[in-house]
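Structure record follows, encoded as structure tokens.
Every protein chain except one is present and positioned as in the full complex.
Take a look at subunit A:
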Amino acid sequence: MTLSVTNLSCRRGEAVVLRGVRLSVARGAALVLRGPNGAGKTTLLRTLAGLTPPVSGDVAPERCAYAGHADGLKAQLTVGEALRFWAAIFGGADVGPAVRAFDLEPLLDRRAAELSAGQKRRAGLARLVLTGRPVWLLDEPTVSLDTDNVTRFAAAIRAHLAGGGSAIIATHVDLGLTDATTLDVGQFAAGTATMQDDPFAEAVE
């Protein structure tokens, strides 16, 4: 089992939005998070990534690579510089496989300011390969990607899964991951906060 959490409670700001989250994703498997806007998909992913401390439960952020709504690219830096920077931050992996997976070869010397939205997204997602971490946490990864690039992205995910990795994806688009399990985040929606979650919960809600 690559990643497994039980009884995880997540907060957004001061409010507890998810309670009793139970999920697990095996090596080579993908988990697709569903739920309407505001259900807590982003909150759950940020908690799993270690950006927001969980109210209860344990997470393993050191094994997760997070890709949020923003791509983490600097307008003044070229794609190659950005990828080498993230590679150095995450332990100095070779950028070659990431470049090939997202077909970035022609863009390496272009500055991020000159890229289209879809090209930026690809460059941002290529960072996931560089992290060398087994679990990819993807928050709406296909935003601003066209059909061709969605296909290419799905292929990159399948390659990652085939290599023994796993992925948790919040998306409304069908990525064609036939064997992915689906988890409805809505079922974990928290009602009112209790003293157990947070001794100060009553004061803030």
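Rule of thumb we're sticking to: a residue touches a chain if its C-beta (ideal position, glycine included) is under 8 Å from a C-beta of that chain, and two chains touch if they have at least 3 such contacts; residues count from 1.
Convention: contacts and distances are computed from a predicted model.
S.K.: Assuming one chain is omitted from the figure, identify its UniProt name from "ArsA family ATPase", "ATP synthase subunit c", "Heme exporter protein B" or "AB hydrolase-1 domain-containing protein".
M.R.: Going by its UniProt entry, the chain not pictured is "Heme exporter protein B".
S.K.: Pick from A:Ala26, A:Ala88 or A:Val143: which residue touches the chain that isn't shown?
M.R.: The one listed residue touching the chain not shown is A:Ala88.
S.K.: Quick one: which of A:Val32, A:Ala49 or A:Leu107 touches the chain that's been left out?
M.R.: Residue touching the chain left out of view: A:Ala49.
S.K.: Just checking the interface: what residues of subunit A touch the absent partner chain?
M.R.: 11, 13, 49-53, 61-62, 64-66, 68-74, 76-77, 81, 85-86, 88-91, 124, 127, 131
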